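Every protein chain of the complex appears in place save one, which is left out.
Moving on to chain A:
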Amino acid sequence: MRSLYEWITALSAWIIPLMIVFIPLYAAFRKVPVYETFLSGAQEGFGTAINIIPHLVGMMVAISMFRASGAMDMLASLIKPLFDQFSIPSEVLPLGMLRPLTGAGSLAFTTELIKTFGPDSMIGRIASTIQGSTDTTLYVLTVYFGAVGIRRSRYALKVGLFSDLVGFIAAIIICLFVFG
């Protein structure tokens, strides 16, 4: 596992510089005016990023209010008995609710858990696995659909939240099994 990890991190370190060099070089051979083409694509990127602002502001306001109001703690206390039943550390429960909503918020929460209980504790391991195994569904939805102006997302959010739930449960079970 160790050597595979090192191999992959090395690849990650090389891949972007290689792309930055290879793509324009290949294009130059194909007689593409590289810098002008870069500018026309970059121009589009700027507009897209600006288009996303209202979507992100709207979503972040709601999530920020949800966290500050204590509503999340109330919901967590409703689910807690279920966790106790299966003797799962309920400290990770708020993380499961936070993960699909805010990437920065759940990362802060994970860091807090690791700091409090130690990275090699069961809670620390479960929290690390939950945080690393999925992306922030609401953010991805807001940014990706916001960028193209999709307003009716159909079943996309349900699918995202369902996979978050499955990932959350899987992370707990796998950690209890592997480290237990």
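The rule is short, and it goes like this: a contact is a pair of C-beta atoms (placed from the backbone, for glycine too) under 8 Å apart; a residue touches a chain by one contact, two chains touch by 3 or more; residues count from 1.
Going forward, contacts and distances are computed from a predicted model.
When the listed names "Spore maturation protein A", "Cytochrome d ubiquinol oxidase subunit II", "Phosphonate ABC transporter, permease protein PhnE" or "Phosphate-specific transport system accessory protein PhoU" are checked against UniProt, the chain not shown comes out as "Spore maturation protein A".
Residues 1-2, 5, 8-9, 11-12, 15-16, 19-20, 23-24, 26-27, 30, 32, 34, 37-53, 56-71, 74, 100, 104, 107, 110-111, 114-115, 118-120, 124-125, 128-138, 140-141, 143-145, 147-160, 162-164, 166-167, 170-171, 174-175, 178-179 are the ones on chain A that touch the missing chain.
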